[in-house]
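See structure below.
The other protein chains are all here in position, but one chain of the complex has been omitted.
So that you can tell them apart, the chains are marked A and B in the order they are listed, and the count of residues begins at 1 in each.
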Amino acid sequence: MKKIFFFLLISTVSVFAQKIDDGSKHKTVFQFVSGDTLSQKSLINNLKNFKEGWPKSQVEVVFHGNGIFMVMTEKTTFANELQSFVEKEGIQMVVCENTMKQKKIKKEQLLPFMQTVPMGIGEIVIKQEQGWSYIKAGL
Amino acid sequence: MKKIFFFLLISTVSVFAQKIDDGSKHKTVFQFVSGDTLSQKSLINNLKNFKEGWPKSQVEVVFHGNGIFMVMTEKTTFANELQSFVEKEGIQMVVCENTMKQKKIKKEQLLPFMQTVPMGIGEIVIKQEQGWSYIKAGL
Partner (left out) sequence: MKKIFFFLLISTVSVFAQKIDDGSKHKTVFQFVSGDTLSQKSLINNLKNFKEGWPKSQVEVVFHGNGIFMVMTEKTTFANELQSFVEKEGIQMVVCENTMKQKKIKKEQLLPFMQTVPMGIGEIVIKQEQGWSYIKAGL
């Protein structure tokens, strides 16, 4: 009887713990390299769900290769969603400067709330070294 | 002479160690998000080879996004292979509940041996935090 009570207590605590996980311990770096619209839409969905589930988790998205088109003012169809992620959800969004050089894209052509890093892949490597989990987004 | 003997001994032990690695120390989480048949086939091959090489390794596959079609009773063409992975090989297969909500898919529509998790990507993040290696499957 005592054992059953104890088991129920543990189970309840465990489910409760999962429910109240606000994500504050979790750090995740997303890589985005795709130029196609379906993958862009899928990234938006991923981030929305992720921040709904874990509102306090630290998230960074690294855009490089053709992924850069999604964060160019003239090309993106997701400016509002991305702005809200950065300004309301605190998601950090960074663009690879190597990609910018290769594609001859200037900082002014990026959405104004984007930051840049010297090497997109280098950034992802550093985050993993610092204990962040890695997710390659896109289809 | 002694040195050569020692070197040969070490080499032999090392090759032997690799040969007898039954995988029991290895834990790997696979992410599957693709809806196309070739990627599905490639996932089946990956898992088959992996479990042949390391029969005792712990493996979990997380299906989300369009990856969910592969584990729906009405849509999959790999029901037998997946069932054998779960029941004979002990591979854990989980589906993202966010994806289910978005695509209006009910638990009854999934293959009966599938389990679910609140967030597919969250599950992959937690596994990485617990020391599991991450593989994004698909082409």
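Note that a contact is a pair of C-beta atoms (placed from the backbone, for glycine too) under 8 Å apart; a residue touches a chain by one contact, two chains touch by 3 or more.
These figures come from a predicted structure and were not determined experimentally.
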Check: Among B:T28, B:N66 or B:T99, which residue is in contact with the omitted chain in the full complex?
Finding: B:T28
Check: Taking the entire complex into account, which one of A:E74, A:E108 or A:E129 touches the absent chain?
Finding: A:E129
Next item on the list: Check each of B:S42, B:Q83, B:Q102 or B:T116 against the chain that is not shown and name the one that touches it.
Entry: B:S42
Note to self: Please output the residues of chain A touching the missing chain, sorted low to high.
What the structure shows: 31, 33-35, 65-66, 98, 102, 118-119, 121-122, 124-126, 128-129, 134, 136
Next item on the list: State which residues belonging to chain B touch the missing partner chain.
Entry: 18, 26, 28, 42, 45-46, 49-50, 53-54, 133-136, 139
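Everything below uses one rule, namely that only the chains that are shown with their structure count from here on.
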Note to self: As a quick test, compute the distance in whole Å between the mean CA positions of chain A and chain B.
What the structure shows: 23
